[in-house]
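Missing here: one protein chain of the complex. Every other protein chain is in place.
Coming up: subunit A.
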Amino acid sequence: MEHIVIIGNGISGVTLARHIRKLSDKKITIVSAETDYFFSRTALMYVYMGHMKFEHTQPYENWFWKKNRIELKKGYIKTVETKSKTLHFADGDTLQYDKLVIATGSKPNKFGWPGQDLNGVLGMYHKQDLENLEKLAPSKEVCKRAVIVGGGLIGIELAEMLNSRKIPVTFLVRESSFWNGVLPEGESQMINEHIKHHHIDLRLSTNLKEIKSDENGNVKSVIIEETSEELTCNVVGLTAGVSPNIDFIKDSEIETGRGVKVNRFLETNIPDVYAIGDCAEQHEAIGNRRPIEAVWYTGRMMGETLAQTICGNRIAYKPGHWFNSAKFLDIEYQTYGWVHGSKGRPDYEQHFHWKHPKEDICITVAFHKDTNEFLGINTFGIRMRHEIFDRWLTEKRDVNHVMSYLKDANFDPEFYKAYESDIIKQFNTEFNTNLTTHKKSWKRIFSKA
């Protein structure tokens, strides 16, 4: 029986294992050094905040693995020998494979800051980071202030976590406005305001110079690059992005760049070795996507796809239209298609921005200046139906169509106030159109393209 070994028990590896089991009887082993069982990394924040217990982050009950004949092995792999198809564990153990899948995910970036390895400095990625944080910052009495370095999605989550225990947070963000590499100006500004509204000390255009230690090797303070200001703190969160967690294969014959280099079939340069999820790096980026995508659902999709290939139905990884979501403290964010921030925005991409006069609700619609083709939408505080936008993007609908049928796409809970008519009114004024909103139609929603 063919033995498939998957390194990493995250969403990519586990999705792959589940789908291989659906399609075949192959022997499957998942290796992880982090935890015994698969858990949802995205939910670690809720454990610290007291919304859940760690066991709630585990999507499958513990009997699931045995029942589905998926073997779990806890251990840290030191080296991979592809010639003899052998994995060497740190404790001296070895494991033979027929096909190997690297799904080891990411690790937090460290940019060589002085003091970055002190006690009290942590990322927020692994289960161990959560345990560490619980030790270092159990309460505002123990942790008088925390400084977060790096204004991305993990950074704002860590800020929200610490905030939930009333620990004062200073949030150092390199950019001039929060996440403005991704978000258009208006939205980025709204999030800036929202962060400050939560009493988080947001410092924009601010970099970390060094982290200072007390006599016991604990964090004492940080020094800010621009002003040389010293901020006293007990915990420093490094959340300046993540990079592939692949140190253990650097000495093997598997080709790596920043991540494990893979082709469209998620195959590496070595036969029978594959890579999926955050640690895989496409030779060439797919569409507007990045070569390395550290996104939950792309990991899952790569797992779904590779399971087909491994089970004899070789198919390419073809992620469809880009979509994503996040939550910034209390503001939910969804995006479908491409809406660029000021950085990297193509000349033809025109934006229509609508914001609620009082609430933190807004949308930005991107469309082609010349053809009017709908390119993408960002929504804040309004939920939208994935299926509808996916279809509109496939059908290359123009922006007028999207505006007119926006009610079909609304996914807010029942009885919520709807803003389609306000939105279309502003759109009509700005673009001299005469569009009207169409009533929501179940027939349209369920008609397949």
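Convention: a residue touches a chain if its C-beta (ideal position, glycine included) is under 8 Å from a C-beta of that chain, and two chains touch if they have at least 3 such contacts; residues count from 1.
Simple rule for what comes next: contacts and distances are computed from a predicted model.
Among the names given as "4Fe-4S binding protein", "Sarcosine oxidase subunit gamma", "Biotin carboxylase" or "Carbohydrate ABC transporter membrane protein 1 (CUT1 family)", UniProt records the absent chain under the name "4Fe-4S binding protein". Among A:Asn132, A:Ser188 or A:Gln334, only A:Gln334 touches the chain that is left out of the view. Within the set A:Trp179, A:Tyr274 or A:Phe323, the residue that contacts the chain not displayed is A:Phe323. The chain omitted from view is touched by exactly one of A:Glu61, A:Asp117 or A:Glu229, namely A:Glu61.
In the full complex, subunit A touches the omitted chain through residues 11, 40, 42-43, 46-47, 49-53, 56-59, 61, 164, 197-198, 296-297, 300-301, 304-305, 308, 312-313, 315, 318-321, 323, 325-327, 329-330, 332, 334, 383-387, 390, 411-417, 442, 445-446.
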